[in-house]
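Here's the structure, in structure tokens; my notes come after.
Every protein chain but one is kept in place in this view of the complex.
After this line comes chain A, so read on.
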Amino acid sequence: MPTVSVKRDLLFRALGRTYTDEEFDELCFEFGLELDEITSEKEIISKEQGNEKAHGASDVVLYKIDVPANRYDLLCLEGLVRGLQVFKERIKTPMYKRVMPKGEVQKLIITEETAKIRPYAVAAVLRNIKFTKDRYDSFIELQEKLHQNICRKRALVAIGTHDLDTLSGPFTYTAKKPSDIKFKPLNKNKEYTACELMNIYKTDNQLKHYLHIIENKPLYPVIYDSNGVVLSMPPIINGNHSKITVNTKNVFIECTGTDFTKAKIVLDVIVTMFSEYCENQFTVEAAEVVFPNGKLHTFPELAYRKEMVRADLINKKVGIRETPENLAKLLTRMCLKSEVIGDGNQIEVEIPPTRADIIHACDIIEDAAIAYGYNNIQMTLPKTYTIANQFPLNKLTELLRQDIAAAGFTEALTFALCSQEDIADKLGMDISATKAIHISNPKTAEFQCLRICVLFSSLSSAVSHLLLQVARTTLLPGLLKTIAANRKMPLPLKLFEISDIVIKDSSRDVGARNYRHLCAVYYNKNPGFEIIHGLLDRIMQLLDVPPGEKKGGYAIKASEGSAFFPGRCAEIFARGQSIGKLGVLHPDVITKFELTMPCSCVEINIEPFL
């Protein structure tokens, strides 16, 4: 969920009134926002870098507000204020207009070289805009928020904004070899080739995250004006030449990307938000984009769409009884201008270009419910009559775990993900023999645990590593690790777990399946094979499986296994199939799990007993 940071006093001035923190929190909650934090620049810096660095930083109160991930129109102060003012019926939602300029229209020509790397571009002009420091900061911040969210860290869309008065159209969006691109990038006073820039930005904390998008491509995207001035090399950096400042009057906006729909949405959001500061409020000057096929498109689209929703549908889906007129009023408060038409049950809803999140009637219904107030809706119980059933495997698991605990064993709960070493090397097996599934983006997690050592009143830190590469194929390693972490507990330790393991299985749609296993271990000064064997006998008794090899019975037969001490391992057969093994663990296994005492264990698949 994106968080927007706004200056409280600026926000209240724009809202035309002040709120207490509690009142504003309440308003946010009602509207679906969350007042996440009340802070200041000074507080943020002092928290992150210490009090000294914070010296002299601004202590203007900031509200950090969490905005739903699909509401791009609320990602800046301008949008938040507009949304809340319309919600509170203090203003009417503005009508956004696209106009053709009196003179020449700005043109952006896309060449076919862009097709393989970043094929789409859209553009628009904000004419006679009046920035202030705060407005300018908000304009930059909105681009950053869009980049991080809908633009998927510039992979799908990248925005460039330019001082139009420093440029001369028409513009060309093309792709060139990195060595052929040379320009002075934003905030540098020297020209660099694209290759050099990519190197320089490898150490740039902000830009390094975007390099991968084009890094290994033969051609890099680039936009020129008619004099060969580089506007930008999307999605990395703009040129310094056309940099906008607080004094910029006319802004040329280009959005390039791999997702045409999202590029259009991003452009619409920027121009609807900031045309507020244009001489002709909420009016945007069109730009023409010529696609490689010669087709001419005019942007921004600023498309208004009409949807028809029946009032009774809204009432039925929300569970309220409001008149169509009231529902239209509620929707209008959500920036969805609505009126009752036709038979008096139809509501015509106008979806403005700011509300790209409205793609279905259900989105309109939600807005009606928000404006009505979720907490004003009457709670009722559905009359749905159903008979409950347990999932048979879980039912069996629940019954077994109760009785195994009653037999004196304590239940453990271990991780399903672990390292290759845990399920193979440490058990004396080769990983290929385990049929384990493998994670393609394994996690190396470092746990930093700070421990205050009282005796020396100093801080010492312990780092432990955890590698998540595979899903477990046996429950045994988890139980042995649980014992290792509890070596201080009085002996004997008797543990069990009933949970799922995962094995590759090409007969399943995804190529793998779970098996429900039961594993128990006995850890003491003596191996206690008879105790583990006794537990198996008890489990079979519970499952109503008689001893003996006859059909339906169970028996154990001498066997071997890499995890077991030679001659101390048996395979368990029940209901005519092998269900697992029991035995005394091999000293090497015990040592590898950092244990010191003998240990016996049993592990079976319980699915044959369903």
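The rule is simple: a contact is a pair of C-beta atoms (placed from the backbone, for glycine too) under 8 Å apart; a residue touches a chain by one contact, two chains touch by 3 or more; residues count from 1.
Simple rule for what comes next: contacts and distances are computed from a predicted model.
For the chain that does not appear here, its UniProt entry gives the protein name "Phenylalanine--tRNA ligase alpha subunit", which is one of "Glucosamine-6-phosphate isomerase", "Regulator of G protein signaling 9a", "Phenylalanine--tRNA ligase alpha subunit" or "A-type voltage-gated potassium channel KCND3".
Interface note: of A:203, A:245 or A:441, the residue touching the hidden chain in the full complex is A:441. Among A:211, A:512 or A:542, only A:512 touches the chain left out of the display. Touch with the chain omitted from the figure is made, among A:407, A:429, A:542 or A:555, by A:407.
For chain A, the residues in touch with the chain missing from this view are 1, 29, 31-32, 34, 68-71, 152, 156, 259-262, 316-320, 359-363, 365-366, 369-370, 374-375, 377-382, 384-391, 393-394, 398, 401-402, 404-417, 437-441, 443, 445, 447, 468, 471, 478-479, 481-482, 484-486, 489, 493-494, 496, 500, 502, 504, 506, 508-514, 516.
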